[in-house]
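As you look at this complex, bear in mind that one protein chain is not there, while each of the others sits in place.
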Amino acid sequence: MTDIGVKKELVAGRPDLWLRMENNPIPSCPGCHEPTAMRAILEALEELDAVGDAVMVVGVGCSFAFQSMVDLDYLVCAHGRPPDGASAVKRVLKGDHVVFTIQGDGDCIAIGAGALINAAARAEKITIFMLNNANYGTTGGQLAPTTPLGHVTSTTPGGRTPAHGYPVRVPELLATFQGVAYTARGAMNSPANYQKTKGYIKKAFAAQRVSLGLSFVEMLCACPPNWHMTPLDSLKWLEQTVIPQFPLGEFKDVQGASGKTQEATR
Amino acid sequence: MNGESREGLALFGGVLGVPPKALKSPLPASRERGDTGGERTSDHMQRQLVAGRPDAWMRLEFNPIPTCPGCQEPTATRAVLDVLEEMGMEGEAILVPGVGCHSLIPFMLDLDHVMSAHGRPPDLASAIKRVLGRGAADRALPLVFTLQGDGDCIAIGAGSLVNAAARSENITVLMLNNVNYGTTGGQMSPTTPLGHATSTTPGGRTPDYGYPVRVPEMLATFQGVAYAARGAVNTPANYQKTRAYIKKAFQTQMAGRGLSMVEVLCSCPPDWHMTPLNSLKWIEAHIIPQFPLGEFKGP
Partner (left out) sequence: MADRLFVQGNEAVAWGAVSAGCEAFFGYPITPQNEITEWFAREFPRMGRVFLQSQSETGSINMLHGAAACGVRAMTSTSGPGWGLMQEGMSNLANAELPCVVVLVQRGGPGAGTTRHAQMDYASATHGGGAGGYRNIVLAPASVQELHDFMPLAFHLADKYRNPVVVLSDAILGQMAEPLERKQLEFEPLPPKDWAVLGKAHHADGKRRGISIGQGFIPNPDFPTYLSFIDHLDKKTKQMRQDEVRFEALNVESARLILVAYGSMARACQGAMEMARAEGLDVGMLRPITLWPFPSQAIRRNIREGVQFLVVEDSLGQMVEDVETAVGERAPVHFLGMLARHEPREMGMIFPDRILEKIKEICRK
């Protein structure tokens, strides 16, 4: 560990679940929000005292790296398939397990759309976290179904136009399914949004614990290298361009979920 | 149960074979399409005189309608043909069927068609439209539409459908919803209503297997979807309404406004283990209440 790492830890603390890796404490790019989102999930698990019962199901994307950083039981699935794997884990273990996926936007709603939609159709009692950085980060920033209009990617060098369709709003989409109990969208760009998002995450886990149905939280994340911006400019861009096209908030919270959620949160 | 599964029929060779559950043809060996005179059995002549039939139905030597008695997939298809004829668009139409009982239908239709893998018609249709359509701004023609079952469209094909909607493909998706996998012997599909018994939910579907998916309602949430509706063909009135929905869907496509989709509720008497007549009653009493008819997005 470098001095800097230690200092950061002293100032902000960090969840026990982050493993210390010898060479590479955080394998993501500088300014990446995916570790921030992962951290919010880990804090929520710790606060809910759900660490020992948690199983994390990882997809393929930059969040793939978290398998070596997080001290939880985990399973890595093929690209787009975490909802399939998580459904089976939840049904086979039969206990009070908290089973969640961590997926990128491409993993979740491009290649994995079929798996996601059908997990929702089956009302699986699992939680899906979609880290939306508006592109395929790992492979160099190509167009994803969630790329905002006008955004330049390596496969839409002139910016996304309606000829490539419109950005998909996944929590809004999933809210139409009867078997979905909770959906929300948060962001990692400010301490206030971080705290709100953590609240969504806790509610999503709580909905799972009381077997209400599928729960889903999207988290908007900056991806500075592929956006060709500095980390700071990425924050501004998130605020000015991404959030207006992807409104933050809760889109579904089934009747009684909040009440029950509160009980379960304790 | 089913050594009798109809899946074999969904394949080209099977159409000319003897289908286990299909209607025996009352027709004699026939002639070229469009020929309205000449000899026919009186039965057929009458039917044609009373209701007419779209020219695009071809007369097949052995097996004019390869679906089961009481099946409404041909009825729904007929509504499509009526619309094409009314619009004079048969020559511009390209049909992309998936895999299911509906894949039998193109063999009877005098339309250009490309059969796709199970669940993949939106992928093929997107490419056909983008290759043949004249540039991004003017993608009115040809009129490319899929013909899919509910399993094809929203189970195995959910990923293709959702992403065609996300890309706002200028195509029309037609989903024939018989609330089960008809071809393979009536298993549960994502659209099976709660309580409905299928061969994989012998005690009836329970919430443990989730809730029926309402596809037009779901697609309506996509910015790139321009039209979404659900019809039925269980009564003449519903048939006419469904025809109007299909026409609007095609017009939406020709105006280049984005993806259009019509779901049509269809009966499947053998797999529902009902007579054709009871199937119609069952649609009215149990399916329509869970799958409301109407338009969910549109002009």
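The letters A and B name the chains in turn, as written, and every chain counts its residues from 1.
The working rule: contacts are C-beta pairs under 8 Å (C-beta built on N, C-alpha and C of every residue); 3 or more make two chains touch, one makes a residue touch a chain.
Predicted model only: the values in this text are computed from it and were never measured.
Asks: Which listed residue, A:S68, A:T139, A:S190 or A:S211, touches the chain dropped from view?
Replies: Once the missing chain is taken into account, the touching residue is A:S68.
Asks: Which residue, A:H33, A:R81, A:H151 or A:K252, contacts the hidden chain when the whole complex is considered?
Replies: A:R81
Asks: Of the listed residues A:C32, A:L48, A:C62 or A:V89, which contacts the missing chain in the full complex?
Replies: In the full complex, the listed residue that touches the missing chain is A:V89.
Asks: If I consider the whole complex, including the chain that's not displayed, which of B:Q187, B:T221, B:T252 or B:S267 touches that chain?
Replies: Of all options in B:Q187, B:T221, B:T252 or B:S267, contact with the hidden chain holds for B:Q187.
Asks: Determine which one of A:P15, A:P35, A:G114 or A:P171 touches the chain that has been left out.
Replies: Hidden-chain contact among the options goes to A:G114.
Asks: Contacts of chain B with the missing chain: which residues?
Replies: Interface with the chain not displayed, on the chain B side: 1-3, 5, 7-8, 10-11, 13-14, 17, 99, 115, 117-119, 151, 155-156, 158, 181, 183-185, 187-188, 190, 199-202, 209.
Asks: Since one chain isn't shown, list which residues of chain A touch it in the complete complex.
Replies: So the residues of chain A touching the missing chain come out as 51-55, 57, 64-65, 67-68, 71-78, 81, 84-89, 91-93, 95, 97-98, 114-115, 117-118, 121-122.
Note that in this section only the chains that are shown with their structure count from here on.
Asks: Could you grab the centroid distance between chain A and chain B? Build each centroid from C-alpha atoms only and quote it in angstrom.
Replies: Taking the mean C-alpha position of each chain, the two centres sit 37 Å apart.
Asks: Within the complex, which stretch of chain B touches chain A?
Replies: For this pair, the touching residues of chain B are 119, 136, 154-160, 162-163, 165-169, 190, 207, 209-214, 217-218, 221-224.
Asks: What does chain A use to touch chain B in their complex?
Replies: Result: residues 80, 109-115, 117-118, 120-124, 145, 161-169, 172-173, 176-179 of chain A touch chain B.
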